[in-house]
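This report concerns only the one structure given below.
For this view, one protein chain was removed and the others were kept in their places.
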Amino acid sequence: MRVTNLRKLAALVAAGTLVLVGCSSSEESGSGAYEGPLQDTPGTINVLAWPGYAEDGTNDPNVDWVTPFEEATGCTVNVKTYGTSDEAVQLMQGGGYDVISASGDASLRLIYGGDLQPVNLDLIPNYADIFDNLKDRPWNTVDGKNYGVPHGRGANVLQYTMGKVNPEPTSWSVVWEPNSPAKGKVTAYDSAIYIADAAVYLMATKPELGITDPYALDQDQFDAAMALLEQQKPLIAEYWSDYTKYIGAVQSGSITVGTSWQVIANVLNGEKATVGAVKPQEGATGWSDTWMISSKTEAIDCAYKWLNHIITPSVNAQAAEYFGEAPANSKACALTANPDHCSLYHAEETDYWSNVYYWKTPTEDCLDGRTDVKCVPYSEWVKAWSSFRNK
Amino acid sequence: MIKSAQHFLNRHVKTRAALLLSLPLGWMIVIYLGALFALFLTSIWKIDTFTSDVIREFTLENFTDVFTDRAYFNVSIRTLMVAISVTLICAVIAIPMAFYMARIAKPSNRPILVALVLTPLWASYLVKVYAWRTMFYPESGFLQWLISPVGGKSPGFGMVAVIIGLTYLWLPYMVLPIYAGMEKLPNSVVDASADLGAKPGRTFREVVMPITWPTIIAGSVFTFSLSMGDYITVQILGGTFQMLGNVVYQNFSLNLPFAAAVSLIPVIIMMIYLAGIRKTGALDNL
Partner (left out) sequence: MRLSRTAKITLRTVMFAGFTFIYLPLVLVVINSFNKNKSFAWPPTGFTTEWWTRAAENVGIREAITRSALVALFATAIALVLGSLAAAAIARYDFFGRDSISLLFVLPIALPGIVTGIALNNVFTNFFGKLTFFTIVIGHATFCIVVVFNNVAARYRRIGSNLQEASMDLGADRITTFRLVTFPLIRNALIAGGLLAFGLSFDEIIVTTFTAGAGQTTLPIWIFQNLFRPNQAPIVNVVAAALVVISIIPIYLSQRLTQEKE
């Protein structure tokens, strides 16, 4: 066998790879939900969670609602946290994860991509106590099929280091306007979905643009949002997606103001009060999260048990309090350590949420119902964001 | 049976070579080249705009996006500049160090010195970069503490910090090949140059450097390629600064065809570089 033949062999193998690649196809999700009944089969579930949602004691030994679950059910839980919905989608699509706490801008993408299975709510007794206005929402219910149970909801807050930003901000202008007192120490969320935050600010400052839904932007509205982001860039120290890195940066003083999550402020204020966090007057983007089950999970019983466990009133109360959000289970409000928790986070109101715009995935068909224009789909948001970050 | 196989092999030199190569070459072609090929193939395909699934329909839009958007030209240039700066700075530091270690230090000390240069490679990459991050903190960092008495200011996070960080990380990869080359240099050649009347500076420039030049190029392959593709150091030290690696990382899950098209840029640059240095014999010195 001469070596030149090896080169022909190489070409054949490459061609073979091409054929194989052409032939492989993505798996379709199962048609129906799990019928049950739930068995006591032990198993391992890999859980994808927002930071603070599935604490297992590694951050703070006193904050742990995973180990009690493991002890009670014999299921082993491995928690992996992610920083953005895009990261969550990528990890889910890569395979190996059984359960995910998905925000509205990830859930539909995963459902339509075949990565999630419908959930049989009869197997989750705690679902009955979920707030009615969180049930059967468009981001977790498709064609009448439910795909998960709600975890909680909250707004992306404006966080500022006390004493470093004067006067104490009540408006997003401190992160958008060129004359910001915190120039060079501002942070913004490092994901294309942040364009919606720009749109929220424009809703208040440029009403002539006619934006009613920050996720339904036609080309002109979108261009205006991108222009606002360009205007913001000189103010930015770093864009964040890793919340622990954000915490370190605030502690070191390189960041003093920017969009944040309540859990970040809570950790920073753990030992002594150092930051404030508010929902500014213009409103804010936010999220309403759902626990969902992978279409390819091999530990279905453990997955269902986890869903039921995490929305148990006491556990939901712990999680909502640690993170700093409104719980999904109505009975959790009576069980929070701080009796005012639910009123603090407006869990039982509706007014507060009227200017909180939950994360969802922008599509070409405008999400605000307009049919006379085409809106910019999320894939274009991602392209524009990538281009913007690299200019 | 074995004997006749041995006789066969003795006569057919090329068969011996082919047999030796079959397993490793097979691995490299099927696994490595195959994966690369599959990746670059996706660059001519589309994605579903909603689910980000790859759709196998031909399109050139990924390439038009990369080449018509000024931002990607800018980030490519910036990445090249960083890679070149890092390579130059590493070379400037590494050459005198390698020279000292190879020709001035006592032979018994050489293993210790080399071990000292190699040891940092075992401290985790991430921890080293993070240590630099804490040093660069604008207010409470080590550098700020060090140079504020003389009125200086920490450069903070950005391109400068990335260059310093990458130089730090890849310095051992530059020192070692150069050291190996300088050590192999026969004493007789250097002595002959001195005997012929050349001062040490001239000997260094006209005798030592030309012979060790391929090793410097070999070191540069590491520093250049490792800098071209890095995204983690950039995320930790770069502030809002981005390089090609970050573009690929940001897009690979949501738009794999586009990420594949972008990743062709550093690959093509490196292939050109490798082709260019083949003649210098640097590749034998890696």
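The first chain written gets the first letter, and so on, giving A and B; residue counts start at 1 in each chain.
To be clear about the criterion, a residue touches a chain if its C-beta (ideal position, glycine included) is under 8 Å from a C-beta of that chain, and two chains touch if they have at least 3 such contacts.
These numbers were taken from a predicted model, which means no experiment stands behind them.
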Absent-chain contact - pick from B:Leu60, B:Leu88 or B:Ala123 = B:Ala123
Given B:Ile55, B:Leu88, B:Ile147 or B:Ile232, the one touching the chain that is not displayed | B:Ile232
The listed residue (B:Val114, B:Ile163, B:Ile216 or B:Leu254) that touches the chain absent from the view is B:Val114
Logged for subunit A, residues touching the omitted partner chain are 3-4, 6-7, 20-21, 24, 26-27, 44, 46, 58-60, 78, 80, 93-97, 242, 244-245, 247-248, 251-252, 267, 296
Write the list of subunit B residues that the hidden chain touches.
-> 2-3, 6, 9, 13-14, 16-18, 20-21, 23-25, 27-29, 31-36, 38-39, 42, 93, 96-97, 99-101, 103-104, 110-112, 114-128, 130-132, 134-135, 137, 140-142, 144-145, 168, 171-172, 190-191, 194, 200-201, 203, 221-222, 225-226, 228-232, 244-245, 248-249, 252, 256, 259-260, 263, 266-267, 270, 274, 278, 283-286
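We take it that only the chains that are shown with their structure count from here on.
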Complex contacts: residues of subunit B adjacent to subunit A | 14-15, 17-18, 21-22, 25-26, 29-30, 33-34, 37-38, 41, 47, 49-53, 56, 65, 69-72, 74-75, 134, 137-141, 156-157, 236, 239-240, 242, 246-247, 250-255, 258
Residue numbers on subunit A that touch subunit B, as the complex places them = 1-3, 6, 10, 13-14, 17-18, 21-22, 26, 86-87, 89-90, 93, 108-109, 112-113, 233, 236-239, 245, 252-254, 361, 363-364, 377-380, 382-383, 386-391
